[in-house]
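Here the complex is missing one protein chain, while the rest keep their positions.
Chain naming follows the written order as A, B, C, D and E, and within any one chain the residues start at number 1.
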Amino acid sequence: MSRRYVAQYGHQESVNEVFRATEKQLRPNRNGNLYLQVELSDRSGSISARMWNANDAVYKSFDNGDFVRVEGNTQLFQGAMQLIATRITPVDAKEVNDEEFTPLPAVEVDRLVKRLGEILRGMADPHLRTLAECFLVDDRFMSRFSRAPAGVKHHHAYHGGLLEHVVNLMEVASRVAPCYPQIDRDLLVTGAFLHDMGKIDELSYDREFAYTDEGQLIGHLVMAVSLLERKVQEAEKLAGEPIPVEKVLRLKHMIVSHHGRYEFGSPKLPMTIEAIALYCLDNLDAQVFFFQQQMRDDPNVGSPWTGYNANLGRKLYKGGGEGNEEG
Amino acid sequence: MSRRYVAQYGHQESVNEVFRATEKQLRPNRNGNLYLQVELSDRSGSISARMWNANDAVYKSFDNGDFVRVEGNTQLFQGAMQLIATRITPVDAKEVNDEEFTPLPAVEVDRLVKRLGEILRGMADPHLRTLAECFLVDDRFMSRFSRAPAGVKHHHAYHGGLLEHVVNLMEVASRVAPCYPQIDRDLLVTGAFLHDMGKIDELSYDREFAYTDEGQLIGHLVMAVSLLERKVQEAEKLAGEPIPVEKVLRLKHMIVSHHGRYEFGSPKLPMTIEAIALYCLDNLDAQVFFFQQQMRDDPNVGSPWTGYNANLGRKLYKGGGEGNEEG
Amino acid sequence: MSRRYVAQYGHQESVNEVFRATEKQLRPNRNGNLYLQVELSDRSGSISARMWNANDAVYKSFDNGDFVRVEGNTQLFQGAMQLIATRITPVDAKEVNDEEFTPLPAVEVDRLVKRLGEILRGMADPHLRTLAECFLVDDRFMSRFSRAPAGVKHHHAYHGGLLEHVVNLMEVASRVAPCYPQIDRDLLVTGAFLHDMGKIDELSYDREFAYTDEGQLIGHLVMAVSLLERKVQEAEKLAGEPIPVEKVLRLKHMIVSHHGRYEFGSPKLPMTIEAIALYCLDNLDAQVFFFQQQMRDDPNVGSPWTGYNANLGRKLYKGGGEGNEEG
Amino acid sequence: MSRRYVAQYGHQESVNEVFRATEKQLRPNRNGNLYLQVELSDRSGSISARMWNANDAVYKSFDNGDFVRVEGNTQLFQGAMQLIATRITPVDAKEVNDEEFTPLPAVEVDRLVKRLGEILRGMADPHLRTLAECFLVDDRFMSRFSRAPAGVKHHHAYHGGLLEHVVNLMEVASRVAPCYPQIDRDLLVTGAFLHDMGKIDELSYDREFAYTDEGQLIGHLVMAVSLLERKVQEAEKLAGEPIPVEKVLRLKHMIVSHHGRYEFGSPKLPMTIEAIALYCLDNLDAQVFFFQQQMRDDPNVGSPWTGYNANLGRKLYKGGGEGNEEG
Amino acid sequence: MSRRYVAQYGHQESVNEVFRATEKQLRPNRNGNLYLQVELSDRSGSISARMWNANDAVYKSFDNGDFVRVEGNTQLFQGAMQLIATRITPVDAKEVNDEEFTPLPAVEVDRLVKRLGEILRGMADPHLRTLAECFLVDDRFMSRFSRAPAGVKHHHAYHGGLLEHVVNLMEVASRVAPCYPQIDRDLLVTGAFLHDMGKIDELSYDREFAYTDEGQLIGHLVMAVSLLERKVQEAEKLAGEPIPVEKVLRLKHMIVSHHGRYEFGSPKLPMTIEAIALYCLDNLDAQVFFFQQQMRDDPNVGSPWTGYNANLGRKLYKGGGEGNEEG
Partner (left out) sequence: MSRRYVAQYGHQESVNEVFRATEKQLRPNRNGNLYLQVELSDRSGSISARMWNANDAVYKSFDNGDFVRVEGNTQLFQGAMQLIATRITPVDAKEVNDEEFTPLPAVEVDRLVKRLGEILRGMADPHLRTLAECFLVDDRFMSRFSRAPAGVKHHHAYHGGLLEHVVNLMEVASRVAPCYPQIDRDLLVTGAFLHDMGKIDELSYDREFAYTDEGQLIGHLVMAVSLLERKVQEAEKLAGEPIPVEKVLRLKHMIVSHHGRYEFGSPKLPMTIEAIALYCLDNLDAQVFFFQQQMRDDPNVGSPWTGYNANLGRKLYKGGGEGNEEG
């Protein structure tokens, strides 16, 4: 029988389910009594849980990253759904159905990896194809690349999120490129493949999602350039001939400029056709994804509008309003 | 025999050709002598011409918008090509080959108009299809829509430029929409069709390209909303039933928000999936077009870099450099 | 006997009074118990109320917009006054003294409407006078225009607020215009009349104040242009002659540019004398009104300073300090 | 017989007139020949003049600030009117009609000074009246205050310009204050009087208009505070009692905050009702004055639009267009 | 026996200690019960305390600024340490060890004052030395200058903080000046001495730290210029000869421009070598001080990163991380 997922919870539901636990804390309330706070997640998202009058025993009964069974009730508190837990018990990972905790089921990840290979191996440019091959056959790389999230919060923040974002962007790039005769399709597609790969080491995602120290201090743009330099050496060894310097420069440039503006952390602005196109398409993908997510997860179920989003500086229109009051 | 076009001129060529003349002025130089300055254009672009020691007779021998035959020599002056004219004589419009002055030859315009109809009539949404039909059968509208430029300067600034930009954007929108399940393809495509239509009255383009007073004071975003309101009434009469209020609101919203940011003159920020997608794709199309144009028209022929573009805040890389000096 | 108004409440007063109720919510506290939260207002302002240990029966006993009698006690909580209710009972609207709930008593609204007519009918320009007449005799328009607030929050956010703001601005415009010979007084006064009229449909204000979907998606600037276009047609029919195109353009321009800067949602910057004057005077009126309101409503009664206002980026000086500590 | 003024010059007029000369320079042209460039002004404005093939003798025949008789011809060069001089001879200041060189004729200055006294002496607040009196009876102050320009360029840049700006602003303040019950009219009027007075020493204007070193390094806001401190001491001595510390603080605050925003050089933002009103009204006066000036002086006589003004980021609409091309 | 200081508190310590009390408030909680909130400080910093179920008697038993003995327990609440007090009793100031409440012990203040005198009296420039002497011998000035904090919050916010910041900046200035031949060392050092002196009256710091009305309305930049003007008069009287006007201008300029940018409240940008150097060094000192403080006081003791600081727009790296997750 199928489980009920976090994203489906309404107000005041009774819950008895297995979750992955993270960010556990034992905290005093204003009156000095201790309660346990912990994030519970399944593949659909996460929910904040509190267990009143908790004690050290409960706190120590599981670690962050462990699976736990939780009994309790949901409630909408200050615009967000939370769970008041009455019981929390650890669960052996072996008893857990992995699919329930992976937003992208293994078969979907497999499909994306396969599609990634198809697109890359289908390129006409021999240098780029060889370079891509060096990534595709690198097991450590592929393993991390297909497990990494695309971000710590919001933007594809789940295992496989990076892969999903990248392959979708490559699809979009493939479709759009023929509309602009000056765009080198293979270069654009390779740029889409490589632009965010620094995230495989910028983020940590074995148990919980966070920035590594290196990620925070250096950033995935600079880290990806180092990674590319190593792969270029491999590719040149493999091919027995150098990749043209200019082609490598163009790839590096796409990586360091793909945030498009200095204030978004790009040390260089896009200066080639493919770099500007990559920035615009990456932005499109991020914006549309974020709009979809905001609308889907908005807790004001009855309203045609989402709540105000401070990052966007606006509410979003989900639709279903009456047009106007006079209507 | 094919003519040599303005965009093909090099330094110090001898010229004897027919052009369209605009912006003629009789001006004194620093020493008080008069010279004639005039813009000369063919379908490939325009060039500034000067005729030294000109007099009132030459100045009055033609009007702005007329065709003239010009003899003279080209020269590169302060980074721009100009033409030193020794003789300017008016030419009867009937003797002119129209194709030489229309960047989009009639057959190309016809193809674009046809493609526009195909895409719009191929939509599944009956309301949007009826609405689109009301535009397609409006001869004044279609005539202006297929003649208007997309801008006064730079961006598709030639007859048919608006049509070319819009149809290309509709193609891109059609290709990208399926990659995002939440996007209503027909709504996005209709938005792409309507977003810039206010330009048919914001600009004047019978003889030279300029803003109308209304265009300057009110702007094409607001003007397009008025135009849409009139067409909605027609469509409802035609269909015998109202178009849902919400659908019209969504179209209007796409129009007023398609510049995407307040500082670009949008009175509203995009708040629907289709509005944010339209803004991102319109931006992609404008940026890629502008990069292509800058690289193609850059006069520093020998250099891998264009000149510094103040609007972009950067030079662009045309390619062909050696990678780096050490290389 | 006169009632005690919300704006007069101090800390820990006992209350037994009739209010208009809005934004009612049944919410759980951290311990999972339900309480009722509701906004209570009279003509002087509104106060947030909470009723502990509330249940569904109380929640359903009245609707948003209804009048209710509330018993309870005030208290200052986190810098804001709130009311802890012990009893809430619905009250029949017929038993309520309307004047207690209308910031502008009927007689004041009548005075403002009369003054509006005087100023508009006193204009020398026949076209503008005829146009104004078409608004003045439009009952639906005048009814909404004299009931609409000027905003959802803060700025004249009460029934009649729009009318009060507009008439005051027209007075100021009339007084200032003669100081500048180039200003066309009638044009400026008409612009002051029309600039915000789109708010009659941008906002809903029958029961609670909010944006309509159209208002949120399109905005009152664009909506006012549509409304003006319809009235111009009426005026031309009434007068039997067209209003000069330029005059209409100037009015439209004042409407779309009156926020003065792109980042405030104007799609055009002021480009005429009257448009720049309207923007500056509208800004003056808004700023002075906001300063007065902040100082009057500031809860730090004993201090010469208001609390820090994040929108303004500053505290305001109410006065009565000692000058300086050494003083 | 009345002279023809600089502001009235058209293209290619013959000129033989007396001007005040400033900014003379002997400069080589590109071919190494020397020419004399000099600014010529009368009360209506100034015009740039060039004398070709000039020599040291002409250059030394007059000093900046002297009167000279100039013969020559006008011409429109790169959008600005200039004068090609054929003869320049010095003129004795005694032979010059002073009225022709003073934008504000003596009688107008007298009227403004009288009006200034009326307004200030008509205030009800005894402290402010006494303080104002100390300025009014200070001959050096009044002499400089009625001769100073309001700026070096553009904004009231002529002798008496400061006085004209200030008295007009005081009139506007007097008219507007009664519309806002919280505004202390006398405080606002005194603030309008004092806000720019630092300019009497920030600028030098005996011969040509420029910033003094102190003006450039310290600025008129800070300088005015020092000046006010000295006058407050005088006023307290005169009155035999202190002016309330808070009143002086409010005046100083109006001075240091009257540019309204940090980026315009105000070290403090307006925090009182009168300070915010002063900023808004000063801005109104400056903007309307600047718009009037741009429209009046625009050399594109035949066009409904001024040239593009980079400071404003727009063209201005002078009017007389046809509405739109289709009209 | 040495006391345990606030900055040393960990989670759930038992406390019985004397503090200085400020900002006491009697407040209702959500259930309407009163509690006492009060800030408690010693020389190392301050901690927020709450006493549940407090009454008027406790509230009135001490004044802000008094010393009190507090018993209770610490707890980490929402990322900040707080103290739940069970008992609060007033303490006579005479029984208190002053050193425990002064971040800079008297001996350190003496050392700094002595060092200040050494540096100033060691200058070669006789005018600046005389001017400095006038400050050094002014007891009221020196007393306030050595007691004032450098800010109300964060930045050297303790008695003597201004002195500590200024003397350190003078040290840095002395060391750096020789590296740049164009810098006038004595001028830079005097500027460092004077730049913030307006704070002695901008802030009040007898009992609690706050802005004076004058400080808030006028600001320490403008106030320091007035103070300097008075001292210059004294110095000229003392020396029997004027200080060169230009030297005084340069000092005033350093004061009004030392925030370096308009948006930080400087009415003038630095325009001399010493002014730009002073701005850069003052900024260095403030930034490094703030970084040190953030790292030292960060409550996330176990983490290599501080919490996110909204003012800085970033977290800070305290160190001790493992480099990256892969290690």
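The criterion applied here is as follows: a contact is a pair of C-beta atoms (placed from the backbone, for glycine too) under 8 Å apart; a residue touches a chain by one contact, two chains touch by 3 or more.
From a predicted model like this one, the values you see are computed outputs, not experimental measurements.
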- Message: Going by the stated contact criterion, tell me the shown chains that border the hidden chain.
- Response: A, B, D, E
- Among E:Leu34, E:Ile183, E:Met197 or E:Val232, which residue is in contact with the omitted chain in the full complex? E:Ile183
- Task: May I ask which residue of A:Val225, A:Ala239 or A:Leu312 touches the chain that does not appear here?
- Result: A:Val225
- Message: For subunit B, which positions touch the chain that isn't shown here?
- Response: 29, 50, 52, 73, 75-77, 84, 304-305, 315, 317, 321-326
- Message: Even though one chain is hidden, which residues of subunit D still touch it in the full complex?
- Response: 27-28, 30-32, 201, 204, 206, 212-217
- Query: Going by the touch rule given at the top, which residues of subunit E touch the chain that is not shown?
  - Reply: 168, 171-172, 175-176, 179-180, 182-183, 244-246, 248-250, 253, 269, 271-273, 276-277, 280-281, 283-284, 287-288, 291-292, 295, 312-317, 319-324, 327
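One rule holds in what follows: only the chains that are shown with their structure count from here on.
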- Message: Going by the touch criterion stated earlier, list every chain that contacts subunit A and also contacts subunit B.
- Response: C
- Query: Which chains does subunit C share as contact partners with subunit D?
  - Reply: B, E
- For D-E, which listed pair, B-C, C-D or A-B, repeats its interface with over half of the contact pairs the same? B-C
- So which chain is the furthest away from subunit A, centre to centre on CA atoms? D
- Item | Chain centre separation (subunit B, subunit C; CA means) in Å | 43
- Message: Give the residues of subunit D touching no fewer than two other chains, as numbers and ranges.
- Response: 246, 249-250, 253, 271, 315, 317, 321-324
